[in-house]
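Apart from one protein chain that is not included, each protein chain of the complex appears where it belongs.
Naming follows writing order (A, B and C), and every chain is counted from residue 1.
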Amino acid sequence: MINSDLNAIKQRLRQFAEARDWDQYHSPKNLTMALSAEVAEIVEHFQWLTEDQSKTLPKKKLDEVETELADTLIYLIRLADKLDIDLLKAAENKIEVNEQKYPVDKAKGNAKKYTELDE
Amino acid sequence: MINSDLNAIKQRLRQFAEARDWDQYHSPKNLTMALSAEVAEIVEHFQWLTEDQSKTLPKKKLDEVETELADTLIYLIRLADKLDIDLLKAAENKIEVNEQKYPVDKAKGNAKKYTELDE
Amino acid sequence: MINSDLNAIKQRLRQFAEARDWDQYHSPKNLTMALSAEVAEIVEHFQWLTEDQSKTLPKKKLDEVETELADTLIYLIRLADKLDIDLLKAAENKIEVNEQKYPVDKAKGNAKKYTELDE
Partner (left out) sequence: MINSDLNAIKQRLRQFAEARDWDQYHSPKNLTMALSAEVAEIVEHFQWLTEDQSKTLPKKKLDEVETELADTLIYLIRLADKLDIDLLKAAENKIEVNEQKYPVDKAKGNAKKYTELDE
């Protein structure tokens, strides 16, 4: 079965919203705002850390970041559901595009190239 | 098999970064910034639309939004991988917390309640 | 005297950071993250409100939003200072560009046009 786990979460989130009559608030516009606010809570955890510090978080902070990643995935799944988008398929398609857009021989280990290509 | 599809994407993104020597740029701090920039591209699509318009996007715009959702999932998977976080398990745990935090009888169909509880 | 008030705040923020030895954390990269996290706190206030509700906030919520706007301006001034950018001059230049980019006769009262031109 394809997408089994994301699908299970999608179904559970639907039931969660329906049971609380919260579908009325879950327009794609509103969900997008909620998604961006959740991502910003991840940003807050990292804003004063060096890159190296961000790689070795103390357990307590890592647990908090895990919760923010969870919230982010939850809103992302919910938003995709409301727009009738298949998240995993979309990601796979995009990776294929990226593989063509950034060929290994041109992109390899070149920060400048990377930054330019990325824009 | 648990998490099969997200796992497949995670593996593919690892290979993608390794082949290009891009791991050096993929600190959790940097990936968080990239994640937030991708979400903002979704925001841009919805910022001048009404909630109703956001529910019925024309095909062309919907395709563009799909690509932004894909980019968002890609960076989210990559960030979770770098932090050694199991995204699906984290989301499931968080949904359980939410189910206890917002009991149906208190939260049902009450905008004010919803907003307050949400804060 | 030009820019007198923003300048006064800029000076005060410099002294604030210097007195606490916080300049070491205030790289443009980090300040940009802090800026985006502050803006997201404004987003949180509006995410479940309708557009109409967002126009008539109750006093308590309006006070909270005011504090978030203040934090946003503070980080924006600080970031511009670190990059040696004159914020007011930059804004004035950009408004002139916009006035040419969106001529009144083409842009007037047309939602579709507006959205397209905006992209």
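Just so it is clear, a residue touches a chain if its C-beta (ideal position, glycine included) is under 8 Å from a C-beta of that chain, and two chains touch if they have at least 3 such contacts.
All figures in this text were calculated on a predicted structure; none of them were measured in a lab.
Asker: Touching the missing chain, which residues of subunit A?
Answerer: 32-33, 36, 44, 48-51, 111, 114-115, 118-119
Asker: Name every residue on subunit B in touch with the hidden partner chain.
Answerer: 25, 30, 33-34, 36-37, 39-41, 43-44, 46-48
Asker: On subunit C, where is the contact patch with the chain that was removed from view?
Answerer: Interface residues of subunit C facing the absent chain: 2-6, 9, 12-13, 16, 19-22, 24-25, 27-30, 32-33, 35-36, 39-40, 42-43, 45-46, 49-52, 54-55, 57, 62, 65-67, 69-74, 76-77, 79-80, 82-83, 85, 87-88, 90-95, 98-99, 102, 104, 107-109, 111, 114.
To be clear about the criterion, only the chains that are shown with their structure count from here on.
Asker: In steps of 5 degrees, what rotation angle do you get fitting subunit A onto subunit B on the CA atoms?
Answerer: Rotating subunit A by 180 degrees superposes it on subunit B.
Asker: Provide the C-alpha centroid distance between subunit A and subunit C, rounded to the nearest whole angstrom.
Answerer: 25
Asker: Could you please state the distance in Å, as a whole number, between where the Cα atoms of subunit A are centred and where those of subunit B are centred?
Answerer: Computed value for the inter-centroid distance: 3 Å.
Asker: Which residue numbers or ranges of subunit B touch two or more of the other chains?
Answerer: Those would be 32-33, 36, 49-51, 111, 114.
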